[in-house]
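This is the structure, below, for whatever I ask next.
For this view, one protein chain was removed and the others were kept in their places.
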Amino acid sequence: MDARGPATILVVEDNEASRDALSRRLARRGYRVELAVDGHEAVSKGRSASPDLILMDLGLPGIDGWEATRQLKGDVSTAHIPIIVLSAHAMTSDRDMALAAGGDDFDTKPVRFQQLLEKIEALLNSQVSSFNSQ
Amino acid sequence: MSRYWFGAVAVVWLCLAAVGLAVLWQYDNAPGEAANAPASWPSHSHLTPAADTPTLVMLAHPQCTCSRASLGELEELLARSDVHPKTYVVFLKPATFGEGWEQTDLWRTAKRLRDVSVVRDDDGVEARAFGAATSGQTLLYDQNGHLQFSGGITGSRAHEGDNAGRQSLLALLNGGGSARTGTDVYGCPLFASGS
Partner (left out) sequence: MPQAVPTGSRATQLFEQYQSDLHQRTDRLFAGLLVFQWVAGILFALWISPLAWSGTASRTHVHVWAAIILGGIINLFPAALGILRPGRPSTRFTIGVAQMLAGALLIHLTGGRIETHFHVFGSLAFLAFYRDWRVLIPATVVVALDHMLRGLFWPQSVYGVFVASQWRWLEHAAWVFFEDVFLLMACVRGLAEMRQTAERTAALEQEVRTRQQAENDERALASLTSAVGLALTRGTELRTMLQQCTEALVKHLDSGLARIWTLNDAERMLELQASAGTHTQLDGPQAKVPIGVLSVGMIALERTPQLSPAEQIDPHLDDALWARREGMVAFAGYPLLVDSKLVGVMTIFSRREFSSSMQDTMAAVADGVAVGIERKRAEAELKRRAKDLEEAHEIQRTNAQQLSGLVDQLRVTQRHAEAATRAKSDFLASMSHELRTPLNAIILYSELLQEEAADHGQQGSITDLQKIQSAGKHLLELINDILDLSKIEAGKMSLSIETFDVRTMIDELLDTAAPLVQKNNNRLNVHCEDTLGTMDSDLTKTRQILLNLLSNAGKFTRDGAVTLDVRQGTMAGRPCVEFAVTDTGVGMTQAQTEKIFEPFTQADVTTTRKYGGTGLGLALVSRFCQLIGGSVTVQSAPGEGARFVVRLPLSGHESAADAGAPARVA
């Protein structure tokens, strides 16, 4: 945690149960959680809420996760936000595609929560160090 | 038909031939007139008889072809004879003919004979002396002038070859005798008939 207070994580997930369970578990860990249900909302909330990290589910209605990731990374105001792409597909091609689209990390669903947490912390800390170095 | 015809012709022919030959032979075997030879040497003959040998006289017609045979026989005779008689061959020459008429091949043949005197008999004087009538008449007188033989020395007219006349003469000349003292004379008549 930095001086600005607890990190904000934007959870983009169209499945309600998953979204709810994940966000509540994150909240218990002390994160502030923002929610988006589709790609469109992901992009807009990404701009408006300025989260510190985005968990992007790939299988989204409307604009899918790839596109949303690209847009966010393409937008200068949101390009700095680390994005962890989540997918139910464990195929390597998905991983590459996600990373090629600009995702900083990739994880599979169902999530292994501990592993996910470690990834989140790793990205946030690097963010902080880079921020601190500015 | 032709066979019989031929046969007839053949027979006729044969007869003709036979007859012809018979006639010819008859002619050739017809002796001439015999000589009426004097028994001793005629005195009015110009010929001289030999005193030591017999004398032989042949009288011939120089043109008589038959007498060729006679001459041939004479030659033969003289060749075979042991004794060579004094031989006269007298050729008649009728006065009507010219000189040399008698010089025929006969004359020449006679001339060629060895030791033979060939005499021309003008007008047949000698012939008449010896009484010869036919060419080829041959007479043999002994040494004494006696007639020993008078006849021809050919077998038939103009026919050479062995004959009785020659045989007889040979016998006489060679010292033997001969039963035959005369033969037929075959030759041309010395004188025309009637002369």
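So that you can tell them apart, the chains are marked A and B in the order they are listed, and the count of residues begins at 1 in each.
One rule holds in what follows: a contact is a pair of C-beta atoms (placed from the backbone, for glycine too) under 8 Å apart; a residue touches a chain by one contact, two chains touch by 3 or more.
Every value quoted in this text rests on a predicted model; they were computed, and no experiment measured them.
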| item | value |
| --- | --- |
| Displayed partners of the chain not shown (whole complex) | A, B |
| Given B:29, B:48, B:144 or B:174, the one touching the chain that is not displayed | B:29 |
| Among B:14, B:39 or B:79, the residue in touch with the chain that has been omitted | B:14 |
| Contact footprint on chain A, counting only the chain that is left out | 15, 17-18, 21-22, 24-25, 28, 59, 87-93, 109-111, 113 |
| Touching residues on chain B - with respect to the absent chain | 3, 6, 9-10, 13-14, 16-17, 20-21, 23-29, 61, 63-66, 68-69, 94, 96-97, 135, 155-156, 158-167, 183-184, 188-193, 195 |
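We adopt the following convention: only the chains that are shown with their structure count from here on.
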| item | value |
| --- | --- |
| Distance between chain centroids, defined by C-alpha means - chain A, chain B (Å) | 202 |
